[in-house]
Structures are given as C-alpha cells and as structure tokens.
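Shown below is the structure under consideration.
A single protein chain has been omitted from the complex, and every remaining protein chain is retained in its original position.
Letters A, B and C mark the chains as written, and numbering starts fresh at 1 in each.
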Amino acid sequence: MNHDLSKLPDIFARYPREPQSLIAVLQDIQKEFNFLPCEALKEAAQHLDVPLSKVFSVSTFYNAFSLNPKGEKVIRICMGTTCHIRGAALIQDQLESKLGINAGQTTSDMKYTLEVVNCVGACSMAPVVIVNDKYYADVKVNQTKKILRGG
Amino acid sequence: MVHLTINGTRVQATEGEMLLTVIRRMGIDIPALCHHEAVEPFGACRLCLVEITKDSWNGWKGYVTSCLYPVENDLIVNTHADKVIEARKTLIDLQLARCPNSPEIQQLAAQFGINRTSYEPKVDGDNCILCGLCTRICDQMGFAAISTVERGHGRRIAPPLDQPPPDCVGCLACALNCPTHVIPFTQAGDRRTIWEKDFELITCSRCGRKTITREFATALSKMRGIPESYFELCDACHREDTAQGMGRIAAWSRREEKAS
Amino acid sequence: MTHRFIVTPNLCIGCRTCELACSFRHSVNGKPGQTRIFALPGPVREMWVPVTCLQCEDAACAKSCLVDAISRNEQTGAMEIDQDKCVKCMACVAACPFGCSVHDQQHNMIVKCDLCGGEPVCAQFCPTKALVYQPVDMPKPKVVA
Partner (left out) sequence: MAITRIASPKALDKLRTECQKEQQKHPRKLMVCCGPGCLANGAAEIVSEFKAQLKKKRIKGFDVEAMKETGCHGFCEQGPLVVVEPQGTFYTRVKKKDVERIVEETLRNNKIVDNLLYTHPIEKKTYRDYREIPFYKHQKRIALRNLGHINQCDVRDYIATGGYQALAKALTTLSPTEVIEQVKTSGLRGRGGGGFSTGRKWESCARLAERPHYVICNGDEGDPGAFMDRAIMEGDPHSVLEGMAICAYAVDSSEGYIYVREEYPLAVQFLQEAIREAEAYGLLGDNILGTDFSFHIKISRGGGAFVCGESSALMRSVAGEVGEPRAKYIRSVQKGLFDKPTVLNNVESFANIPVIIERGGKWYARIGTEKSTGTKAFSLVGKVVNSGLIEVPMGTTLRQIVFDIGGGIRDNRPFKAVQTGGPSGGCLPESKLDLSVDFDTLTKAGSMMGSGGMIVMDEGTCVVDVAKYFLKFLVEESCGKCTPCREGLYQLYLLAVKISEGLATESDLGKMEQLSAVIIDASLCGLGKSGPNPFLSTIQYFRDEYLAHIRDKRCPAGVCKALITYEVDAQACDGCMACIRACAVNAITGKKGEVHVIDQAKCNKCGACFAVCNRHAIKVA
C-alpha cells in the first residue's frame, strides 16, 4: 500500500525534535493515516533520533496505535465496567457474528473495523457503541443491525 | 558503611549497594533470572524476593526484590523466610507454566520440588521468560536493536517491525546472555545469522580464523575509536606478531650488548 | 602501579611452565583455566618469547568494552575483566592489538592477565628468570647468556 508520506514533515514540525516527542508524533501519524505505516515509523525514528526498536515498542504498547490499516467505519464497543454489567459483551457477540470478524479485526472489504475500548466515560448511557464519532447510547442486543446500517 | 543483618549474620555493606549484591557476596544462594551486573537492576522475575524488617517497625515485614533494594542501616533481612520460599515457588511454577519446555526452568522448578506446573501450561509458547536481559544488554551496548513489544500477557521480545533489525551488529550478546537460550543464531563459514539478519564474519588475514562481524568492528571503531586495522588479525596472530616484535627487540639488544 | 614485568626473551627456553602455572592458578571449579600467558617462538631460531598483557595505559580492551566490564585495578595496575559484567561479545578479544584478551572455551569466559592480584605465578615459576615481576624502581637484571 502506498501512503502519502509527504505529510510527515508537517507533523514533525509541530513538536520539538527530541525523543520526548515520540508519542505525540505517533499519535498525529495515527490520526493522519488511521494507522501507523512502517515507512512513517522509520522516518519518525530517524527524525527524532530514537532507535527504531523503541519506536516499535511504543507503537505496540499503547492502545492508541495500530500497525494495521483500519476500515472505513470504526466501530468501538465500550467495555467499561458499567457497559459490561449492562450487557456490552452480548452486543460484542452480535457485532462479531454479524461482521464475521473478532474484535480487533477489520473486514476483508475494509469497510468495518471492530474494536473494544476501555471506558469512554459515558457510563450513564451504558452500554455505549461508537461508530466513528457517533455515539449510540443504551444499546440493546437487537439494535446492532441498525448500528451497522448507520441509522 | 552500612550495617545490616542478613539471615542472622551482621554484615557491612557500602552505601548504594543493592541487597542482592551483599547476599551473593555472603555466598547465600538465591535465584535471580533477570539480573546481570552489566545492566541496571530491573526487578522483573521477582525471584530474589526477600523479607525485610527493622526493630523499629513493630513487627511489620515487607517483601522486596533484593536486586533493587538498596542496603539500609539496621535492616534485618531473611532470604529464606517461609513466605519468601512459598512466593518463589509460586513464581517458578508460573514461569514453568509459561515455558513448560525450557530445560533451565524445569531444572530450577525441580529444585523447588515442582515437576509439572500446577497452572495452565502455555501450549504454543517458546522458552522466553521475558527477563528482558537481551534488550537491556543491547541498549546498554548502545545498539538498541531489539525491544519488548506489546504488553500484558502478550508481551514479547522482537526486532523492530518483526523484520531483521537494522541496528543489530550481530555481536550475539543477546543470545549468549539469555538465561533460557531462546535466541537462535547460526554460524557457518564466514556467515553468521541472528534475528534473521545475515552478517559477514571478519576472516583473519593470516590464518583464516573467523573473528567478530564486520558490522561490529565498524561500530567499535566508530563508537570507541579503535583503529579498524586492529580487527584484521585474530588474537592468536596478534600474539604471534607480539612475540616476533619483542623477540626482534631482544635480539637487537643482545647484539648491542655483545658489541659493547 | 608498584611492580612491573621484565621479560627477557633471551632467557626463555620455551618450557611453558609459565602457561601451566597460569592455567592452574586460574582454575574454575577445579578445572584448569585458559592460560593468559603464551610462550611463543621468536623471530630467531630457538628463541622464545613469553607474551602476556602489557596492561596498556590507553587499553584497547577497555575501550572496546561497551558494557564497561574492563577496568584498572588501582592496586595492582592490572586491567581486569569483571566476569559478572562481561557479556561475552568478544569485542576485547578482537580489539587487543597484542592478542592478550582470549576466549576460554572450556569455561566460556573471556579472560586476560590479571597479575594474579599482584603476585603473578608465571614469574614465580619461571625457572630461568626470563620472566620477572619486580618493583618499578629496581634495575633490570643483567642478562647472562
């Protein structure tokens, strides 16, 4: 896959050129490409003078980063405690079987990525499912079709 | 000087020393898998756990890893308290569950009377106990070619992007210091392969023996200013040259003496 | 440094007692270790030269050690390898221009002359005084040969 790495200098310019900026730079790359392309990691390592191994270590340690491209729609199921006791796992089962993938995976047509996330802090509306930026509150097991349709 | 008591014996130690150093100096055997003097103490395997207390602590006892705990005046250390032994046994049992096939861990477990782990053994696991010695030594040497990857139970050791590591010089320090010998490498003729990266070994220009990798020699020259020409001969041929040189001087001085 | 080695190749008969003494002195678990001194043939026929570490001022072994396991023992003046620190990367073996850091294959250690803590046994056992370890201010022995 080809990625427009010409955006990298802009991202690099936002932060001081020091190892301390690594996480911030990676976050911006993730935001730009929706994942961390290998080439971008190598450039970041070189620019910040951080060993590539450390860049890899950091980019696999934090939840915010993904080394695989994500689908058009990223469906995030909140797995906060409240969502859990209000049945988030059942909703995860439904979404997994409807999409034919497990949480953490992307459909082969690159349309959907299913993720479980730790608490998003919207516990009063549990269980919560977020599709890209849209929140679905108080989700019932039988509403997953609607969520996938984006209704 | 710091004065403390270890297993009932009053001992002296230098300020800043870690308990483990003092314990080992006394000849007391306690296991430690992630400890190596070349690198900073890490505290990952937890096997060097000891019980500490002080008279002034009113009976309160703490459990600390001795590799990381600096000596303190009046500290009373017990390296083999019942609770400590039990914890060590459980820790080894857990390691054995992770690496059921590692001969080194099996052997250590056997010392604690464990022949099979009482936990769920990992089926597809390798023998890596995640002590981190390989990455820490590599960091310490200034290469940082490999690192820990991911986290939690899925943590592992890997080269960047799971590809041959660009910063590796093939020195083998990672593999040779691995307590469970899990890092594979091969060597044949003038080739060495580790982390799936291929290296050329320097061939002694006189006798043809193989020494270190070309990359390692270049790195040593660059980092520490050692002339590259030093690396052209093996140690035996260097010695031979030394003998020849010293001999020539001796022969010369004998001639001088005879002449005078 | 209070003492120094005086090596007189002209006195060396190549008996290799020095090697033997060194090897036994550096036994590990009862097994003799790799000798740190080598009696090698010289440039002239029937000449032998005992080669061992010169404890260089600006030692390549210490410089090449990336984990700083080699340092000078201020009392004896010897460059010593801290075996607990050594990571066996062979850098010092490759870097010493005199070939005096060596790999002890039997015990899988990197070793070099440590002056036996100030009383090198090689010199003690040398039958011909080809190898003498003596105070720095003492004059060189007169060669009678």
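The rule we apply is simple: a contact is a pair of C-beta atoms (placed from the backbone, for glycine too) under 8 Å apart; a residue touches a chain by one contact, two chains touch by 3 or more.
Please read these numbers as outputs of a predicted model, since none were measured by experiment.
For the omitted chain, the shown partners it touches in the full complex are A, B. Within the full complex, the residue among A:Arg14, A:Lys111 or A:Lys140 touching the omitted chain is A:Lys140. Residue-wise, the contact with the chain that is not shown comes from B:Leu91, picked out of B:Val11, B:Ile28 or B:Leu91. The chain not shown here touches subunit B at positions 41-46, 49, 63-65, 68-70, 83, 86-87, 90-91, 94-95, 97-98, 118-120, 129-130, 132, 148, 150-155. The chain not shown here touches subunit A at positions 19-24, 26-27, 50, 54, 57-58, 61-65, 79-82, 84-87, 90, 93-94, 97-98, 117-126, 128, 135, 137, 140-142.
To be clear about the criterion, only the chains that are shown with their structure count from here on.
Taking each chain's centre as the mean of its C-alpha atoms, subunit A lies 38 Å from subunit B.
Computed from the mean C-alpha positions, the centre of subunit B lies at a distance of 26 Å from the centre of subunit C.
For the pair subunit A and subunit C, the distance between C-alpha centroids works out to 61 Å. Multi-chain contact residues, meaning those touching two or more other chains, do not occur anywhere in subunit A. Of all the residues in subunit B, the ones that touch subunit C in their complex are 36-39, 137, 140-142, 171-173, 176-177, 202, 211-212, 216-217, 220, 223-226, 230-231, 233-244, 246-248, 250-251, 254, 257.
Contacts from subunit A toward subunit B in the complex involve residues 38, 41, 51-57, 60-61. By the touch criterion stated above, subunit C contacts subunit B in their complex at residues 7-10, 38, 40-44, 47, 49, 51, 60, 63-64, 66-67, 69, 82, 84-91, 93-103, 143, 145.
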